[in-house]
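Note that one protein chain is taken out, while the other chains of the complex remain in position.
And now, subunit A:
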Amino acid sequence: MTTTPMDTRPPVDNRPPPLNGLELARWAWRQLTSMRVALILLFLLAVAAIPGSIIPQTEANPLNVRDFRARNPELSQWYDRLGLFDVYSTPWFAAIYIALMISLIGCILPRCWQHWKAMRAQPPKAPRRLTRMPAYRKVEVDATPDEALAVARAELRSRRFRLRKPLEDEADSVGAEIGYLRETGNLLFHLALVVVLLAVALGGLFSYRATVLVTEGSGFSNQVIQFDSLSAGALFDTADLPPFSMDLDEFRMEFVESGNQIGQPADYEATVTLVREPGAEPETHTIRVNEPLNIDGTSVHIMSPGYAPAFTVRAADGETILAEGPVPFLPRDGSFTSEGVVKVEVPPEYGDDIGIQAGFLPTAFLDENGPRSVFPGARNPEVYLTAWHGDLGLDDGQPQSIYRLDTEDMEQYLGDGGEPYRARLPVGETVGLPDGRSITFDGYVTWVNLQIGRNSGRELALVGGVAAVIGLMGSLYARRRRAWVRTSVGPEGRTVVEVAGLHRAEGSSGDRLADEIGAITDGLLLRLGGAEGKRED
């Protein structure tokens, strides 16, 4: 801002009058819907998405988040404040994409209206000087100007140009336009994106995803109380759950047996018995990794598998069974070295509670580093265990992890030399505890985490996605261009035909337009030649 020395007025007077609320809003709206701001928002969204791929996310991987918190307690506090463990549901991330959505809609809706008008409008009339157009051809023909113009109209129409309805004073020229598909596609693409985002957002409200761990030979019914975990949208209603129940008859794991990828999973297959609703006929189905089972819109997927060794714990009399059955163990590595605990609540007359802490090795191998599994398939299954006795604390109302032993009120069994008690058991073997009770390793079954879920709105999102690609192709590959033909009588009495073109599309070269104008001219001459030939005979 400049003020001359002569100017004694306060400088504020030189400013444009302050914007009132409406003007400010209009200015802000114009800014928000401008291409420059859209560009900035696109980049901002891309940059904002990065931390979520680097920092573990609660939704994708809660276990990694827990590990991270344990390792970096102080940093985690800051991360929590910024919502960096849940980047994609933070207000700041939402702010960016909502701003982008508004910008997009604000840009697209007026363009839709303009395009609608343009589609209904006439192609523009021929400019006065066609020679100024980027592509231009001039030929002389023997036909009369009117004949030549009629042929030009036919030629343009056959090339699917839309023709201008001539007004009275334009009897010597024709205007045509083609490539409306470009803007149609462009608008379709952007509107389809809005549909996709709405489908994702609204679908998320009704979606749910639950997991349940099922061991071979057992089952579950599709109720919230049976799930190990459940995440659901705000409008999800538990009454929507299909009332099926399912038993896992068999879960088969196959691994690569030899070669350099030995031990890699080769195939997982679950055979289940499904009862769609209480009282319905049982059906047998198989579920594989890429072949989920669909039950009335709810799909059941195979997630992570594992082994469940089966034990029988007997009282000191050698007869009374205190506990039996398979217990799911959690795999710790790719060879399914698994760990778990068996909690045996013992009636007082048979002594105190027993807690067994064990490792299950499907293919056991012992070397100086200790026992471990060297292959995920059960070729040489063994169990290594130690045991505790005392009070498991199962009655005091505190929820406990089934994979961890709370040894606060327990005492570890000791061996003969006073060292902690340890045992190694192949299948079928029994080992006695120092107090006379015994543990038998009966064998093992497999277990699998089943994921039960419904993704509402997925069909709509898919339709939107496909429409977006179709629109995108229209907007990228269709070229909008105009063509004009004007006829006049030349100095030598022959008819002069001028053909000109103008392209309005991104990325199209002048060569292509020149080629097209040339082709139109040639086609026109060909048609005229045919017409003249007819007249001659």
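In the analysis below, a residue touches a chain if its C-beta (ideal position, glycine included) is under 8 Å from a C-beta of that chain, and two chains touch if they have at least 3 such contacts; residues count from 1.
FYI, contacts and distances are computed from a predicted model.
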Candidate names "Threonine dehydrogenase-like Zn-dependent dehydrogenase", "Glutathione transport system permease protein GsiC", "Glycerol-3-phosphate ABC transporter, ATP-binding protein UgpC" or "C-type cytochrome biogenesis protein CcsB"; UniProt protein name, chain not shown: "C-type cytochrome biogenesis protein CcsB"
Omitted-chain contact residue, chosen from A:R69, A:R209, A:R372 or A:R424: A:R209
Touching the absent chain when the full complex is considered, from A:A266, A:I321 or A:L526: A:A266
Residue, one of A:R137, A:H301 or A:R486, that touches the chain absent here: A:H301
Residue ranges of subunit A at the interface with the undisplayed chain: 35-36, 38-39, 42-43, 45-46, 49-50, 52-54, 57, 59-60, 87-88, 200, 209, 256, 259-261, 264-268, 288-292, 299, 301, 451, 453, 455, 458, 461-462, 465-466, 468-469, 472-473, 476-477, 506-507, 509
